[in-house]
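Dropping the structure in here first, questions after.
The complex appears here minus one protein chain, its other protein chains still in place.
Our next item is chain A:
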Amino acid sequence: MKTRQLLFTALAAGLIGASFGAAAYDADWKRGRIYYRSVCTACHAAQTGGSIAPSTMTMAQWESYLKADKHAAGKDSLKKYIGKDYRASIRAQNKAADKFADVPDAELLEDVKAFVIKGAKDGDAPASCS
């Protein structure tokens, strides 16, 4: 009984600690900007020739899009392209992926999110692709 109690307490405490850490993470929109431009935009421009400027969607649309976690019309996960594995796969050709190779996935995702929300059509500083 005591052992179970200890485990429960430890688990709860760990979760609290984790949530404190998560709350403390302050998204870096500038890092998000570099990754978005150097990886997301660069690939889209090369592969599809299309613009994916943050200002093409509103903040609510970006929130919804990121939450849905669907990329290429639902063919795969958006998070995949932020993840360490993907960064490792392109780091030889992509300086941003190389520079941020060790950034935790969740943080980089928050960074990118902060940038697109800030640069959204109705964001603080709508960002085009110029």
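Keep this in mind: a residue touches a chain if its C-beta (ideal position, glycine included) is under 8 Å from a C-beta of that chain, and two chains touch if they have at least 3 such contacts; residues count from 1.
Everything that follows uses one rule, which is that contacts and distances are computed from a predicted model.
Within the choices "Tetrathionate reductase family octaheme c-type cytochrome", "2-oxoacid:ferredoxin oxidoreductase subunit beta", "Multiple sugar transport system permease protein" or "Aminomethyltransferase", the name that UniProt assigns to the complex's undisplayed chain is "Tetrathionate reductase family octaheme c-type cytochrome".
For chain A, the residues in touch with the chain missing from this view are 2, 6, 9-11, 13-22, 24-26, 28-30, 33-34, 37-38, 95-96, 98-99, 103-104, 106-107, 118, 124-125, 130.
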